[in-house]
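Data first, discussion second: the structure below is written as C-alpha coordinates.
Note that one protein chain of the assembly has been removed; the remaining protein chains are unaltered in position.
Right after this comes chain A.
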Amino acid sequence: MLIRRPSDIAPSEITPREVYLNRRQWMAGAAGLALAGALPFRLEAAPLTAAKSAFSTDEKPTSREDVTSYNNFYEFGTGKDDPAARAKSLKTSPWTVKVDGLVGKPAEFGIEDLIKSSALEERIYRMRCVEGWSMVIPWVGFPMADLVKRVEPLGSAKYVAFETAYRPEEMPGVQSVFPVLDWPYVEGLRLDEAMHPLTILAVGLYGETLPNQNGAPIRLVVPWKYGFKGIKSITRISFVEKQPETSWNKQAPDEYGFYANVNPNVDHPRWSQATERRIGEGGLFVKRRPTLPFNGYADQVASLYAGMDLRKFY
(Lines give C-alpha, C1' and ligand atoms only; values in the text may rest on other atoms or scores of the structure.)
Protein backbone atom coordinates (compact mmCIF):
# COMPACT_ATOMS: atom_id res chain seq x y z
CA MET A 1 0.00 0.00 0.00
CA LEU A 2 1.24 3.44 -0.82
CA ILE A 3 0.02 5.02 2.35
CA ARG A 4 2.51 7.43 3.78
CA ARG A 5 3.12 6.43 7.35
CA PRO A 6 3.82 9.10 9.92
CA SER A 7 7.09 7.39 10.84
CA ASP A 8 8.44 8.41 7.43
CA ILE A 9 8.17 12.04 8.44
CA ALA A 10 10.77 13.47 10.75
CA PRO A 11 8.94 14.03 14.04
CA SER A 12 10.27 17.58 14.19
CA GLU A 13 8.49 18.44 10.96
CA ILE A 14 5.08 17.65 12.37
CA THR A 15 4.66 19.18 15.76
CA PRO A 16 6.81 21.36 17.96
CA ARG A 17 8.04 19.63 21.08
CA GLU A 18 5.97 21.77 23.49
CA VAL A 19 2.81 20.97 21.61
CA TYR A 20 3.14 17.25 21.20
CA LEU A 21 3.90 16.85 24.86
CA ASN A 22 0.50 18.25 25.50
CA ARG A 23 -1.74 15.30 24.84
CA ARG A 24 -4.97 17.24 24.52
CA GLN A 25 -3.63 19.52 21.88
CA TRP A 26 -1.95 16.68 20.14
CA MET A 27 -5.16 14.69 19.85
CA ALA A 28 -6.47 17.24 17.39
CA GLY A 29 -3.51 16.54 15.14
CA ALA A 30 -4.01 12.83 15.59
CA ALA A 31 -7.40 13.05 13.99
CA GLY A 32 -5.74 14.45 10.88
CA LEU A 33 -3.16 11.68 10.89
CA ALA A 34 -5.92 9.10 11.23
CA LEU A 35 -7.63 10.53 8.16
CA ALA A 36 -4.33 10.27 6.33
CA GLY A 37 -4.49 6.53 6.83
CA ALA A 38 -2.79 5.87 10.15
CA LEU A 39 -3.99 2.74 11.92
CA PRO A 40 -6.49 3.32 14.70
CA PHE A 41 -4.26 2.03 17.50
CA ARG A 42 -1.74 4.73 16.65
CA LEU A 43 -4.11 7.48 17.70
CA GLU A 44 -2.49 7.65 21.11
CA ALA A 45 1.07 7.63 19.77
CA ALA A 46 2.89 10.95 19.79
CA PRO A 47 6.10 11.61 17.86
CA LEU A 48 9.35 11.89 19.83
CA THR A 49 12.55 13.61 18.84
CA ALA A 50 15.57 11.43 19.49
CA ALA A 51 19.26 11.63 18.69
CA LYS A 52 20.99 8.73 16.95
CA SER A 53 23.24 6.60 19.11
CA ALA A 54 26.50 4.77 18.51
CA PHE A 55 25.08 1.93 20.61
CA SER A 56 22.57 1.11 17.89
CA THR A 57 22.98 -2.01 15.77
CA ASP A 58 22.89 -1.66 12.01
CA GLU A 59 20.79 -4.82 11.71
CA LYS A 60 17.45 -4.44 9.96
CA PRO A 61 14.73 -3.51 12.46
CA THR A 62 11.76 -5.86 12.82
CA SER A 63 8.64 -4.33 11.27
CA ARG A 64 6.59 -2.00 13.45
CA GLU A 65 3.63 -4.28 12.82
CA ASP A 66 5.44 -7.30 14.32
CA VAL A 67 7.02 -5.34 17.19
CA THR A 68 3.61 -4.04 18.25
CA SER A 69 1.50 -7.16 17.65
CA TYR A 70 3.67 -9.97 19.03
CA ASN A 71 4.16 -9.31 22.73
CA ASN A 72 4.48 -10.95 26.09
CA PHE A 73 2.67 -8.79 28.64
CA TYR A 74 0.88 -11.25 30.88
CA GLU A 75 -1.10 -8.53 32.64
CA PHE A 76 -3.18 -8.56 29.46
CA GLY A 77 -3.22 -12.32 28.81
CA THR A 78 -0.76 -15.06 27.98
CA GLY A 79 -1.36 -15.09 24.21
CA LYS A 80 1.11 -13.22 22.02
CA ASP A 81 -1.69 -11.17 20.45
CA ASP A 82 -3.52 -10.51 23.75
CA PRO A 83 -1.55 -7.36 24.67
CA ALA A 84 -2.20 -5.66 21.31
CA ALA A 85 -5.87 -6.57 21.56
CA ARG A 86 -6.44 -5.78 25.24
CA ALA A 87 -3.86 -3.29 26.51
CA LYS A 88 -5.82 -0.30 25.26
CA SER A 89 -7.62 -0.34 28.60
CA LEU A 90 -4.45 0.74 30.43
CA LYS A 91 -4.63 4.45 31.28
CA THR A 92 -1.13 5.85 30.80
CA SER A 93 -1.93 9.47 31.51
CA PRO A 94 -1.53 10.78 34.14
CA TRP A 95 1.36 8.52 35.12
CA THR A 96 3.96 8.88 37.80
CA VAL A 97 7.10 6.92 38.54
CA LYS A 98 8.02 6.84 42.19
CA VAL A 99 11.75 6.60 42.89
CA ASP A 100 12.57 5.75 46.49
CA GLY A 101 14.66 3.62 48.80
CA LEU A 102 18.33 4.22 49.47
CA VAL A 103 18.62 7.53 47.63
CA GLY A 104 19.52 11.05 48.67
CA LYS A 105 16.74 12.59 46.61
CA PRO A 106 13.64 10.42 46.43
CA ALA A 107 11.21 11.75 43.86
CA GLU A 108 8.00 11.19 42.00
CA PHE A 109 8.29 11.94 38.32
CA GLY A 110 5.34 12.69 36.08
CA ILE A 111 5.93 10.91 32.80
CA GLU A 112 5.67 14.10 30.73
CA ASP A 113 8.28 15.84 32.91
CA LEU A 114 10.54 12.84 32.77
CA ILE A 115 10.40 12.76 28.96
CA LYS A 116 10.81 16.52 28.70
CA SER A 117 13.80 16.65 31.01
CA SER A 118 15.66 13.72 29.43
CA ALA A 119 17.92 13.68 26.41
CA LEU A 120 16.14 11.10 24.27
CA GLU A 121 18.12 8.79 22.03
CA GLU A 122 17.15 6.22 19.47
CA ARG A 123 18.65 2.87 20.44
CA ILE A 124 18.26 0.09 17.90
CA TYR A 125 18.77 -3.04 19.96
CA ARG A 126 18.46 -6.76 19.48
CA MET A 127 15.82 -8.27 21.78
CA ARG A 128 16.12 -11.96 22.62
CA CYS A 129 13.14 -13.61 24.30
CA VAL A 130 13.78 -16.51 26.66
CA GLU A 131 11.32 -18.46 24.49
CA GLY A 132 13.81 -18.63 21.63
CA TRP A 133 12.77 -15.81 19.28
CA SER A 134 14.29 -12.42 18.68
CA MET A 135 13.60 -9.01 17.17
CA VAL A 136 15.50 -5.82 16.39
CA ILE A 137 13.70 -2.84 17.92
CA PRO A 138 14.33 0.89 17.43
CA TRP A 139 13.65 2.09 20.97
CA VAL A 140 13.48 5.72 22.02
CA GLY A 141 14.64 6.33 25.56
CA PHE A 142 17.28 7.67 27.86
CA PRO A 143 20.07 6.01 29.81
CA MET A 144 18.92 4.54 33.11
CA ALA A 145 22.14 6.01 34.52
CA ASP A 146 20.75 9.53 33.97
CA LEU A 147 17.85 8.81 36.28
CA VAL A 148 20.08 7.06 38.81
CA LYS A 149 22.32 10.13 39.02
CA ARG A 150 19.37 12.46 39.52
CA VAL A 151 18.21 10.69 42.69
CA GLU A 152 21.73 10.31 44.14
CA PRO A 153 21.85 6.73 45.44
CA LEU A 154 23.46 6.19 48.83
CA GLY A 155 26.57 4.07 49.22
CA SER A 156 24.43 1.30 50.69
CA ALA A 157 22.33 0.97 47.52
CA LYS A 158 23.48 -2.16 45.68
CA TYR A 159 20.45 -3.12 43.61
CA VAL A 160 17.56 -1.46 41.81
CA ALA A 161 14.06 -2.94 42.12
CA PHE A 162 11.35 -2.18 39.56
CA GLU A 163 7.60 -2.57 39.79
CA THR A 164 4.88 -2.60 37.12
CA ALA A 165 1.50 -0.97 37.67
CA TYR A 166 -1.04 -3.28 39.29
CA ARG A 167 -4.53 -2.32 38.11
CA PRO A 168 -6.94 -5.25 37.95
CA GLU A 169 -9.69 -3.08 36.49
CA GLU A 170 -7.47 -2.11 33.55
CA MET A 171 -5.55 -5.37 33.23
CA PRO A 172 -7.70 -8.37 32.28
CA GLY A 173 -4.77 -10.78 32.70
CA VAL A 174 -4.34 -10.19 36.41
CA GLN A 175 -7.98 -11.12 36.98
CA SER A 176 -7.38 -14.62 35.56
CA VAL A 177 -8.70 -17.52 37.66
CA PHE A 178 -5.32 -19.18 37.22
CA PRO A 179 -2.89 -16.48 38.39
CA VAL A 180 -0.04 -16.92 35.93
CA LEU A 181 2.32 -14.76 37.99
CA ASP A 182 2.41 -13.22 41.44
CA TRP A 183 1.31 -9.63 40.70
CA PRO A 184 2.52 -6.96 40.51
CA TYR A 185 5.32 -7.82 38.09
CA VAL A 186 8.67 -7.02 39.67
CA GLU A 187 12.18 -7.01 38.28
CA GLY A 188 15.64 -6.01 39.42
CA LEU A 189 19.17 -5.16 38.38
CA ARG A 190 22.45 -4.85 40.13
CA LEU A 191 23.32 -1.15 40.46
CA ASP A 192 26.25 -1.48 38.04
CA GLU A 193 23.96 -3.16 35.50
CA ALA A 194 21.46 -0.34 35.90
CA MET A 195 24.24 2.22 35.40
CA HIS A 196 25.65 0.53 32.30
CA PRO A 197 25.37 2.81 29.26
CA LEU A 198 23.44 0.15 27.30
CA THR A 199 20.66 0.06 29.90
CA ILE A 200 17.85 2.44 29.02
CA LEU A 201 14.41 3.42 30.13
CA ALA A 202 12.42 3.41 26.91
CA VAL A 203 9.48 5.74 26.38
CA GLY A 204 9.00 5.08 22.67
CA LEU A 205 9.70 2.98 19.62
CA TYR A 206 9.82 3.75 15.94
CA GLY A 207 10.02 7.48 16.74
CA GLU A 208 6.78 7.61 18.72
CA THR A 209 5.63 7.10 22.29
CA LEU A 210 5.29 3.45 23.33
CA PRO A 211 2.12 1.60 22.40
CA ASN A 212 0.51 0.17 25.55
CA GLN A 213 1.28 -3.42 24.52
CA ASN A 214 4.99 -2.59 24.53
CA GLY A 215 4.93 -1.26 28.08
CA ALA A 216 3.70 2.33 27.89
CA PRO A 217 4.49 4.83 29.09
CA ILE A 218 7.92 3.76 30.35
CA ARG A 219 9.77 0.47 30.42
CA LEU A 220 13.20 -0.99 31.02
CA VAL A 221 15.38 -2.26 28.16
CA VAL A 222 18.51 -4.27 28.98
CA PRO A 223 19.59 -5.65 25.61
CA TRP A 224 22.03 -8.32 26.81
CA LYS A 225 19.39 -9.98 29.01
CA TYR A 226 16.35 -12.04 28.10
CA GLY A 227 13.30 -9.96 27.30
CA PHE A 228 11.44 -10.68 30.54
CA LYS A 229 13.97 -8.51 32.40
CA GLY A 230 12.58 -5.53 30.46
CA ILE A 231 9.81 -4.69 32.90
CA LYS A 232 6.94 -2.74 31.39
CA SER A 233 4.70 0.13 32.51
CA ILE A 234 6.92 0.99 35.47
CA THR A 235 5.39 2.82 38.44
CA ARG A 236 8.12 2.37 41.02
CA ILE A 237 11.91 2.16 41.11
CA SER A 238 13.51 1.43 44.48
CA PHE A 239 17.17 1.42 45.41
CA VAL A 240 17.86 -1.42 47.83
CA GLU A 241 20.70 -3.19 49.59
CA LYS A 242 19.73 -6.81 48.96
CA GLN A 243 19.03 -8.57 45.67
CA PRO A 244 15.33 -7.95 45.01
CA GLU A 245 12.81 -10.61 44.08
CA THR A 246 11.96 -10.94 40.40
CA SER A 247 8.65 -12.26 39.05
CA TRP A 248 9.76 -15.12 36.82
CA ASN A 249 12.35 -16.23 39.33
CA LYS A 250 9.60 -16.48 41.96
CA GLN A 251 7.44 -18.43 39.50
CA ALA A 252 10.12 -20.99 38.55
CA PRO A 253 13.50 -20.44 40.26
CA ASP A 254 15.23 -23.29 38.43
CA GLU A 255 14.20 -21.88 35.04
CA TYR A 256 14.60 -18.10 35.35
CA GLY A 257 17.49 -16.61 37.27
CA PHE A 258 18.00 -13.11 38.61
CA TYR A 259 20.66 -12.34 36.01
CA ALA A 260 18.98 -13.84 32.93
CA ASN A 261 21.86 -12.90 30.68
CA VAL A 262 21.41 -14.24 27.16
CA ASN A 263 23.64 -17.30 27.04
CA PRO A 264 23.60 -19.94 24.28
CA ASN A 265 25.60 -22.30 26.49
CA VAL A 266 23.16 -22.39 29.40
CA ASP A 267 19.95 -24.04 28.32
CA HIS A 268 16.60 -23.30 29.82
CA PRO A 269 15.81 -26.57 31.63
CA ARG A 270 13.02 -27.28 29.17
CA TRP A 271 14.48 -25.98 25.90
CA SER A 272 17.75 -25.13 24.22
CA GLN A 273 18.98 -21.53 24.08
CA ALA A 274 21.62 -22.23 21.43
CA THR A 275 19.60 -20.80 18.54
CA GLU A 276 16.80 -18.33 17.92
CA ARG A 277 14.25 -17.42 15.27
CA ARG A 278 14.38 -13.79 14.14
CA ILE A 279 10.78 -12.60 13.84
CA GLY A 280 9.81 -11.43 10.36
CA GLU A 281 12.65 -13.31 8.71
CA GLY A 282 11.48 -16.02 6.32
CA GLY A 283 7.89 -16.37 7.55
CA LEU A 284 6.85 -20.00 7.72
CA PHE A 285 10.31 -21.06 6.56
CA VAL A 286 12.29 -19.04 9.11
CA LYS A 287 15.83 -20.32 9.61
CA ARG A 288 17.25 -20.44 13.10
CA ARG A 289 20.32 -18.35 13.74
CA PRO A 290 22.90 -18.96 16.47
CA THR A 291 22.28 -17.06 19.70
CA LEU A 292 25.27 -14.96 20.77
CA PRO A 293 26.64 -14.70 24.32
CA PHE A 294 25.13 -11.65 26.03
CA ASN A 295 22.99 -11.30 22.90
CA GLY A 296 25.97 -9.97 20.97
CA TYR A 297 26.83 -7.31 23.56
CA ALA A 298 29.60 -9.34 25.24
CA ASP A 299 32.29 -6.79 24.36
CA GLN A 300 30.49 -4.12 26.36
CA VAL A 301 29.08 -6.13 29.28
CA ALA A 302 30.99 -9.38 29.84
CA SER A 303 33.34 -7.61 32.26
CA LEU A 304 30.40 -6.97 34.60
CA TYR A 305 30.38 -10.70 35.33
CA ALA A 306 34.10 -11.40 35.45
CA GLY A 307 34.84 -14.34 37.71
CA MET A 308 31.19 -15.35 38.05
CA ASP A 309 30.04 -18.86 37.17
CA LEU A 310 27.37 -18.06 34.57
CA ARG A 311 25.89 -21.55 34.91
CA LYS A 312 25.22 -20.87 38.56
CA PHE A 313 24.19 -17.23 38.14
CA TYR A 314 21.93 -17.77 35.13
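The rule we apply is simple: contacts are C-beta pairs under 8 Å (C-beta built on N, C-alpha and C of every residue); 3 or more make two chains touch, one makes a residue touch a chain; residues count from 1.
Here is the rule we use: contacts and distances are computed from a predicted model.
The UniProt record for the undisplayed chain lists the protein name "Protein-methionine-sulfoxide reductase heme-binding subunit MsrQ", from the options "succinate dehydrogenase", "Electron transfer flavoprotein subunit alpha", "ABC transporter permease" or "Protein-methionine-sulfoxide reductase heme-binding subunit MsrQ".
Of the candidate positions A:S56, A:S69 or A:S118, contact with the unshown chain belongs to A:S69. Set against the missing chain, the residues A:P106, A:P264, A:G280 or A:P293 yield one that touches it, A:G280. One of A:E59, A:D81, A:E108 or A:E245 touches the chain omitted from the figure, and that residue is A:D81.
For chain A, the residues touching the chain absent from view are 62, 65-66, 69-70, 74, 78, 80-81, 130-131, 133, 176-178, 180-181, 248, 251-252, 267, 270-272, 274-275, 277, 279-280, 283-288.
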